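The complex appears here without one of its protein chains, the remainder shown in place.
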Amino acid sequence: MSSLILRTATRYLVPLLLLFSIYLLLAGHNYPGGGFVGGLAAAAGLALYALAFDVRSARTMLRLTPTGVSALGLMLAALSGLPGILRGSSFLTGKWMVAYLPGFDPIKIGTPVLFDLGVYLVVLGVTMSIIFALAEEES
Amino acid sequence: MKMLFSNVLLALIWSAMTGAFTLPNLAAGFVFGYVALLILKPLLGESAYYSKFPRTISFLAYFLKEVVVSSLRVAWDVITPTHYNRPGIVAIPLEARTDLEVTLVANLISLTPGTLSLDVAPDRRTLYIHAMFAENPDAIRREIKEGLERRLLELLR
Amino acid sequence: MNETISSVAQAMMGVLCVAMLIALYRVVKGPSLPDRVISIDLLTTLAVGVIALYSIETGQKIFLSAGIALALLAFLGTVALALYIRRGGPP
Amino acid sequence: MMTVLTMLALAGFFAPRLYRAWGARTAGRLALAPALAFAYFASRLSAIRGGETIRASFEWIPVLGFEFSLQMDGLGLLFALLIAGIGAFVVWYAGAYLKEDPAAPRFIAALLLFMTSMLGVVLADNVIALFVFWELTSFTSYLLIGHHHEEEKSRKAALQALLVTGLGGLFLLAGLLLLGQAAGSYNLSGILAADSLSSHPLFNPALALLLVGAFTKSAQFPFHFWLPNAMAAPTPASAYLHSSTMVKAGVYLLARLHPACADSAIWQAVVPAIGAATLVIGATMAYGQTILKRLLAYTTVAALGGMTMLLGLGQTLAIKAAVVFLLAHALYKAALFLVAGIIDHETGEKDVLKLGGLRRALPFTALGAGLAALSMMGLPPFFGFLAKETLYSAAQQPTLLAASVIGGVFFLVVACLTGLKPFFGAERDTPRHPHEAPIAMWIGPLAMGLLSLSFGVFAPWVGPTLIAPAASAIAGEPLTAKLALWHGWNRELQWSLATLALGLVAFASLRALRPIMPAFARLRAWGPERGYEAALNGLVAAAGAQTRLLQNGSLRYYLLATLLFVLATGGWFFWRLVEWPAPGAGTPVRLIDAVILSLILLSTVGAIFSRSRMAAFASLGVAGYAIAIFFVLYGAPDLAMTQLVIETLTVILLVLAFYHLPPLHPRTPVRGRVFDLVPSVLVGSLMAALTLAANRANLAPSISSYFSANSWTNAYGKNIVNVILVDFRALDTLGEISVLLIAGLGAIALLKLRAPGKGGGGAP
Amino acid sequence: MKDAVTMFLMVSGSVFMLLAAVGVLRMPDLYTRMHAATKVGTIGVIGVMLAVAVHFAELGIVTRSILIILFFLITAPVAAHMIGRSAYFSRTPMWKGTVVNEWPTPPSEQGQGPDPDGEVPKV
Amino acid sequence: MNLLAAPIVIPLLLATLALLGMRSHRWQQALAVGGAALLVLVSFRLLFRVREEGALALQVGNWPAPFGITLAADLLGAIMVVLSSVTGLAIALYSVGARETARERFGYYPLVLLLLMGVNGAFLTGDVFNLYVCFEVMLMASFVLLALGGEKPQIEGGVKYVALNFFSSALFLAAAGLLYGAVGTLNMADLAVKIPAAEDGGLLTAIGLLFLAAFGIKAAIFPLFFWLPASYHTPPPAVSALFAGLLTKVGVYALIRFFTMLFPLEASFTQPLMMWLAALTMITGVLGAAAQHEFRRVLSFHIVSQIGYMIMGLALFTPLALAGSIFYIMHHIIVKTNLFLVSGVVHYLRGTGELKELGGFYRARPWLAILFLVPAMSLAGLPPLSGFFAKLALVVAGLREAAWALVASALAVSLLTLYSMTKIWGEVFWKADPTPNAEAAMEPARYRMLVWPIVLLAAVTVAIGFSAGPMFALAVDAAGQLANPSAYIRAVLGTAP
Partner (left out) sequence: MELLMAIVIGFLYAAGVFLMQRRNMVKFLVGLALLSHGANLLIFTAGGFTRGSPPIIPEDADVAPILHADPLPQALILTAIVISFAVLAFALILFLRAYQTTGTDDLHDLRSTDT
């Protein structure tokens, strides 16, 4: 039986963790962070959710199956290497687009960012699949 | 909530006007914004926001004082060689009802002197706390109900 | 003045180190599992302190991210351990 | 030549399929293949007689200097004629013999393939090609001997033949390769032509190896035991293996190498001695046998000994004798074996003592048998007589002559027993009522019997046509061979008469000697076959002991072995050769460093000594967090964060898993733990020392400055570590997330997929 | 002035943390140790994080410091609660000087006794 | 040059596709078979290009050589990729016939594809640390494939497999780190240039010996092979076959690559050490097999034994011997995979691999018997099958180097191999069936599906034997590139060494 206090705190903490994980993912190219830590932090959030509530609701939060999330991530990471090939360069060559928004510094979006997103998803999905499977284990 | 949003917006506009998104500037913008909203009170109609703002400030002040004091007391007990404490577990009847109320009460009790929330009874009517000085459980109950819980519930309801 | 701050920060890190060793003693000694858990929890709190002081000492603010991560995650570990103590066996 | 070989091989490969189309008549038709081959070889007689050699070759493994080459000279031709000629009869015979056997197609196939390989052996010029065919004869004969494979005896005999000849094959391979290396050519023609080969340091080892190879194949003492056991094969196979093929391969090899090797001391010392010993042993072993095929088998051993002995003598006369003997033996032995098969087939009786008077029921068989037996007895005008005469004339030394005479006597006895006794005397009751066999079966013995007779009669033609070219090839120089039935009243003839007299006496006294036969049988039990059995059993036992010792199932021991390996190689080397770096100044140590590091050390100690798993685990967590702080201190915030998150997640995983695991119990006794401590500490020290050494080595400037120079300007990221992860070395990361994904799949599969009977798993 | 504040906050925060550790070491039982760890530790972190905020005086740093403080204010009591109730249910022994216990004996949902070694027997 | 990335990316992408369509068996099977077939095409194309143009390199991410990761293929690498693809195709086809439905639901095909990705990556990478990562991909996939199914023997074998291979990875990782610390680079070509130039007083050799231990475990040499016989006979036959053919050879490949290009063997210590290891590996492995009475256990121990032959070629360290090793690997991957596939058919038909309980297969299924004989006799070195030429080359090389004892061990071991193979032949095929009518019903279609890959591999074995000349020439060229890696270095670094 879980704790009311934990559940309530979790409701407020999980969004924080997810937000933090997205920050880590996006800031990772320039500041400490990146897909790994980001994905792991998101996974930690969902894990907290699974601990405080139950696995079923945590699964619902994730929507896709954990395996699906990680497969998607891996595919994304691999696909992010293809634009390089299509543009006549090597596999995994970074290709960048610069978006100019008035009032902001130019935003650079490149395949390495997609790659990092793939990493994020894989880490999230895998960690979740392991934790969910273990938590659902009956003895 | 709408009022809080307006206040934050005003703070941002202030920062934009002054051209510096620094923390002091934002804080100043927030205060000025509150003053502006206060001025506009007749126009906007009655809102709990006007009273909640100062109450929140005063609650935070109270709470911070309690935290510091509590820490000092425990610290004192830690550095002095003898244990002055007479610990015990006390049951506190709860007025708080919603999840958030219960949780906040429990957490704040944990952060204030000499008391530590251990658990909420399954019926949510009783909070079991561990107290450092539990010679007089009734006094503890009264102190919490009159002080922390009342102030908090006023703020929340 | 910055050097003074650096050296004070360094000295305070020393203080926190002493605190860490004390907490570690409790981790090892126990005696109960919850004792270990709160000691580890305290250790992580101390570690956040060390990171903060270190970023003051070196002027590298980017270490703070590690502090945030630690603060958020240590809680998770503690909760997991607490649930373990609580259940004490197969759920 | 290549075409002939290919044709025979194809005939073999497609035999089973043809059987399906043609049924029982297939073997008769397939016998045309060797008959054609025979015709081809016969057509080359005159050319070879004229001193030509026929060559065919193609590139094979040019980088190794191997070409696939065949070459036919007189020796090869003689063998080829025997192999193809007898082979044709044997195939035809086998079709009838195995009429009822559903596995007959396989047998015929194996027989034809065996024939191909045997032809390959005698025609190969390249030593590797020779070896290839040599091994193929071993293998195909394995299939032939094991034809009745559902009987354990057959399987054992087949395995024995394979292992013994296989062992010899390996010696042969090593010998041939060394010889080729010494001669600078892997072709026999090149080897035989090489100058001063015998003074090369590799020559003697090579020769020794080759002799072992030849002796095993030709069932020379002490490897002779496999041959009588190979009787487990169906009779056509035995007839073929024993008369003209397989066992003759060893003799062929000796003959082939003769020009290059006969001068060496080893050859002269070993070959005649082993040959004589085999002759005597084979002959005595035959004594006391009453089973038809066994009798013949032991005389085969003896005959092979005789040929080996002759080749070892090295004189011209002996060489000629060997060739004559070889030819004679092939003919009568094939005939007698086939006859033994007919008798067995028709009467169901294998014991000669229980046979008699079959000449009325099996007239053609009896005729063939009689002719062959007379040749084997060495009576004029049969070819066997010439063989015996030349043998006696070559055996000038008294001991060799004695051995030859003993052999001759026993041959005579066996010939009487196997070729005459079953057909004469009173008719005996047998399990089956005998009828004459089909022509497919009796035609072979009859033809070979007649050939034995006519070769004797036409000896003056046989000498220069068949014997001289072969003998020339063996001698390595042109020889002539004048063969005639009548040489005058000379020493040889006198010994022949003596042999005849002794043989008849021996035959007559067989009955009287029967009580001592079991003693002979007991003697056999102490022969080298016992050594073979002991070696095989010992090997299997040793293998079992070794495996139980090494593969003992204890993970702890496996790890220990691994650690010791690391220590014995890297550790030992490092200790010996690496200069210990002088303790340099290095990076100064601060208090915080010291505290964090001691935190790591202390928590590690805690992990080792904790008696509860949660305590062990708590210590582990502390170590992880301390390492994270260390990473912060030394400028690795990314690492620190990752370490923290991972450590936390590990906590959660362990907690979740520990619901299901039992508490800790110390299991290894204290002494064992102390014992484990030693290699552990040594490995730790090694790693520590290596770390220090590598840290101070700095043998070349690091590549890392490139990353800081290009991270922002070319990869648009300021966090260099992250840029390395997602761009500079993104391939690493791609692999790494694959590892993660796989681990996730594994976790799900392990936890949800249950072995049958334990509740099925749900979809993931 | 700013530096003086920074130093004051650093020193007081650190000293509080040290005291928390000493408390965890010296207090007689788990529950009293938790008082030290939770409250004193938190105030220590708040002190140090405020020092960071003052020292760097940048928006990003200040918000992050406040974020960390906020995290601690939410998580520390919850963690204490989780450990406390778990400890109580697993019957972690209380100090002999404990004067009162108004919490009914823990429901014997697990049927376990206190476990001084921290090792929970396998069910 | 992106062709070099294809053997890695194709299985990776297909694996993710298969995972996303995890519910459909057909989809997964189609992806696995199609992907493997595609890999065969790609790998042959790669081999032909390397044969024509010499060593090829791809600077992944377009970062110049010692800084980014370089994929590089010389002949050895290309040959290995071809072999892994062919094996992969056979396994994929066989798996379709095996119908391990429960396993298919838990990602069997994606795992096979990922395993191939790791294996190909290991063969193609030109970076030490990337090699570590590829090894991990391969190992992790093999861990899971081994344990997939959760039967008791699998789990028990898996524990040892995981434990010892993890230790190997830890050694590898440490060695890679030390190498970077000492030499400051991870690129193999760069290392091949810098290591000979460095005066290190033996440190690099010591690091090399750590690599030897790490790869030695993966390659299952003496005395590091224990995990192999403990685990290889436990998973489903297709998985066993895949492991048996490919995995240890990746370790051997790494040994060859490292101890020719980076740490060339030295007569003072490493070469004699390697010779001892080769001989002991051969002998202990074959004796282990002689003591076994279970189909796949016999085969498993023989893997160890034959690893010894491959190490022998390395230890002799002449171009001819290296060529022998390479040829041996080519032969062995195909043959060993096939033998395991045959054992699998037997297992599916009878539900056991105990030799005692089997029999009668020669009479009942003559084609299967012949399909066993081809690889079995090839393994035993019977001419003119592939194994003979492999053995021959090594023996010739050994005799030329006057390594008498090693040659003698090699020959003796081949006789014992023959013994083991005939033991299986005698027990499973020749012996009368001790339990007639015990055969599980199997639809002919499924049986054919199981047998076709066996036919394919047997044909390859025969083809290698009959084209031994050109095949061996290929191996000689590959060995030549190892002995003189300047073309490889030029392809990677863009400059002459």
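The letters A, B, C, D, E and F name the chains in turn, as written, and every chain counts its residues from 1.
Simple rule for what comes next: a contact is a pair of C-beta atoms (placed from the backbone, for glycine too) under 8 Å apart; a residue touches a chain by one contact, two chains touch by 3 or more.
Quantities reported herein were computed from a predicted structural model and do not represent experimental measurements.
Considering the entire complex, the omitted chain makes contact with A, C, D, F. Among D:432, D:514 or D:556, the one in contact with the hidden chain is D:556. Looking at D:377, D:453 or D:653, the residue that reaches the missing chain in the full complex is D:653. Although one chain is not displayed, chain F still touches it through residues 129, 132-133, 136, 140, 143-144, 147, 150-153, 155-160, 162-163, 166-167, 169-170, 173-174, 176-178, 180-182, 186, 226, 229-231, 233-234.
Residues of chain D that touch the chain left out of the display are 547-548, 551-556, 559-560, 563, 583-584, 586-589, 593-594, 597, 600-601, 604-605, 607-608, 613, 616-617, 620, 623-624, 627, 630-631, 633-639, 642-643, 646, 649-650, 653-654, 657-658, 660-662, 664-668, 676-677, 679-681, 683-689, 691-692, 694-696, 702-704, 707-709, 711-713, 718-721, 724-725, 728-729, 732-733, 736, 739-740, 742-743, 746-747, 750-751, 755.
Contact between chain A and the absent chain runs through residues 30-32, 36, 123, 126, 130, 133-134, 137, 139.
We adopt the following convention: only the chains that are shown with their structure count from here on.
Shared contact partners of chain A and chain F are D. Minimum number of contact steps separating chain A from chain E: 1.
Most remote chain with respect to chain F, judged by CA-atom centres, is B. Our note on geometry: chain A versus chain B, Cα centroid distance of 34 Å, whole angstroms.
The multi-chain contact residues of chain B, meaning those touching 2 or more other chains, are 103, 106-107, 117, 119. Residue positions 18, 20, 30, 33, 36-37, 62-63, 65-66, 68-69, 72-76, 79-81, 83-84, 87, 89-90 of chain C each touch two or more of the other chains. Of all residues in chain A, only 1, 3-5, 7-9 touch chain B in the complex they form. Those residues of chain C lying in contact with chain A across their complex are 62-63, 65-66, 68-69, 72-73, 75-76, 79-80, 83, 90. Within the complex, the chain D residues that touch chain C are 590-592, 595-596, 598-599, 602-603, 606, 610, 612, 614-615, 618-619, 621-622, 625, 628-629, 632-633, 637, 640-641, 644-645, 647-648, 651-652, 655-656, 658-660.
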